[in-house]
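Below you'll find the structure, written out as C-alpha cells, and then a few comments.
Then we have chain A:
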Amino acid sequence: MLMGLFNNWVVIVLMMSGLYIVIAHGNLIKKLVGLTIFQTSVFIFYISMAKVNGGSAPILSENISLYSNPLPHVLILTAIVVGIATTALGLSLVVRLKESYGTIEEEEIQRQDNQQNQALNKERDK
Partner candidate 1 sequence: MNLSLEVMLQLSIVLPILSIFAIIAAGRYPNLREGVTITTCLILICFVSNLYQGLLSGETISAFWWELLPGLTISFDIEPLGMLFALIASFLWLVTTCYAIGYMRSHEEKNQTRFYVCFAVAIGAVMGLAFSANLFTLFVFYEVLTLSTYPLVTHAGTEKAKQGGRIYLGILLTTSIVFFLLAIVSTWFVAGTLDFKLGGIFADDVNPLITGTLLVLFIFGIGKAAIMPFHRWLPAAMVAPTPVSSLLHAVAVVKAGVFTVLKVCVFIFGLDLLAVLPTTQFLLYLAGASVLIASIVAMRQDNLKARLAYSTVSQLGYITIGALLATSSGVIGSSMHIAMHAFGKITLFFCAGAILVTLHKSKISEMAGIGRQMPITMAAFFIASLSIIGVPPTGGTWSKWYLMMGALEADQFAIMMILMASSLLNIAYLLPIPFHAFFPNLISFKQENQIPSSTGTSINTMSGLQIKEAPWPSLIAIVVTTLGCLTLFVYPQPLFELASAVLTGRG
Partner candidate 2 sequence: MITHLPILQVVIPLMAAPICLILKRPQLAWIFALAVSGLAFAISLVLLQQVMVSGVISYELGGWQAPWGIEYRIDQLNALMLLIISTISTIVLFAAPESLDKEISKDKHTYFYVLYLLSLTGMLGIVATGDAFNVFVFLEITSLSAYALIAMGKKKQAVWASFQYLVMGTIGATFILIGIGLMYQMTGTLNMQDLAQRLPEVSQTRTVFTAFAFVIVGVCLKLAMFPLHLWLPNAYAYAPSIVTAFFSATSTKVAIYLLIRFTFSVFGLSFSFTTVPLQTLFMTLGVLGIFVASISAIYQHNIKHLFAYSSIAQIGYMIVGFSISSVSGLTATLLHLFNHALMKSAIFLALAAVAYRVGNVQLDNLKGLGREMPWTMAAIVIGGLSLIGVPLTVGFVSKWYLLTALIEQGWWPIAVLILLGSMLAVIYVWKVVEIAYFKESSGAPVKEAPLSFLIPIWTLVIANVYFGIDTRFSVEIAQAAAQSLFGGGL
C-alpha cells in the first residue's frame, strides 16, 4: 500500500505543500514558488502514471514488446510550457506590483488598497 503507491504519495505531499505555500505565505514570490510546486506535482503525477512496469522507452524496436505509455509524457510537455508561461507572467506581474506599490507583500498591498478606498469613501461622505 505504502510503497505500491509511492509515486502518488510523493505527488500528494508536493501538491499539499505547494497549495499550503500559496495560501499561507504573503510574499508574492513565495506564492508563485508554491504555485509552481503545485503544478510540478501534477507533472510528476502524469509522468509516473505513464510508467509501465518492465516497459521500455517508447521507441519502436524489434526485440522490445512492452513500452511505457508515451502519451502522458507528451501531454505534460504541453503542461510544462503552460506552467512556464504562467510563472513568467506571474513574475512580471510581481515586478509591476513592486513598481506601483513599492512592496511584494500581500498584506501591505491590501492595506494600501483599503486606505485608498477609505479615502474615497470619506471624500464621498463630504
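Here is the rule we go by: contacts are C-beta pairs under 8 Å (C-beta built on N, C-alpha and C of every residue); 3 or more make two chains touch, one makes a residue touch a chain; residues count from 1.
Selection rule, in plain terms: all candidates are chains of the complex that A comes from, given by their letters.
Note that the structure is predicted; figures quoted are calculated from it, not measured.
Novice: Taking the stated C-beta criterion, I'd like to know which one of 1 or 2 contacts chain A in the complex.
Specialist: So the candidate in touch with chain A would be 2.
Novice: Contact residues on chain A for candidate 2 in the complex?
Specialist: Per the stated touch rule, the residues are 19, 22, 28, 31, 35, 38-39, 42, 45-46, 49, 71-72, 75, 78-79, 82, 85-86, 89-90, 93-94, 96-97, 100-101, 109, 113, 120-121, 124.
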